[in-house]
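Only a single protein chain was left out; the remaining protein chains are all shown in position.
By written order: A and B. Residues from 1 in each chain.
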């Protein structure tokens, strides 16, 4: 259920970015699609879990299609929901990260790699979105984003084994959401360097 | 045979774009390669059909190599074939879309996903080309392109079962080609939105 929420929020985020670049209706839908599913797709391809997840059932593309069309029609209304949107985006980030970690564990990969897979799942949809929009990926220069996934992933492996699965997941999502919301609220970013 | 024509036309299209950005000979060949095979490669990777199609026989890279070199030497002559070129490009689009749909069916995927795979096969070589050229992908902003694939894909599934395979393919290709040629002729594009 929250997974669907995550997909919807990421679709809306992608669709808005595409409309800002004056893409056509098809472009808006595609960018929404890529933003929502890109991270998980890269993860599945790297693991070798093919056909990739969203191909196995037909309903996810439909959800994205409806969400994308809805975003086009109700864009003015959605714009006013900015705070709600940021919260759902942080929730989606946390959940996508955990899904990525658990897929890595299921594939028998090491904790280090699982954290990387969680981070890819949570944040690389946005990277693909920015590449298609011909922007430098935001996560490399703006507010803390992927760092929240990494910290959350490390916490996940510190807790798991000691606590049960529900508590581990809940704490991990809370930490990712928390870091992300604090970063947006106080406009925090990672230190930058210039060579 | 038409598949080879499609590959040749897409290679020429990619090679021209690369020459316009003053790429070197290697760059021209690579962009030709990516434009011709990128869509099918993404499709194969998403399905899990690996090694990907063009790796299974050595002749496709050779065709692209020869076509790319030929484009460099005869660029002035090819430029004058603009109308021929647009027609072959539309043919290639139609055929690539059908190949993608049929690969999806062979992998046991749902019609919805097969239409997406057809569209990816037909149009994502051009997306990769534009990313490598550091352009915003044309299909998101200019004439109708991927939309033709989607409409064709839907028609394919409406006809299949009722009509035999040859008729289904013929009608689908005709519709994709037709939409594409009309879009180019009358400079039609999808509606654009601005957020």
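Quick note on the criterion: contacts are C-beta pairs under 8 Å (C-beta built on N, C-alpha and C of every residue); 3 or more make two chains touch, one makes a residue touch a chain.
Note that the coordinates shown come from a computational prediction; the quantities given were computed from them, not determined experimentally.
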Footprint left on subunit A by the chain that the document does not show: 45-48, 107, 109-113, 116, 127, 131, 134-137, 139-141, 146-147, 150, 189-195
On subunit B, residues whose C-beta touches the chain left out of the figure: 16, 18-28, 30-31, 41, 45, 48, 50-52, 55, 57-58, 61-62, 72, 75, 79, 131-134
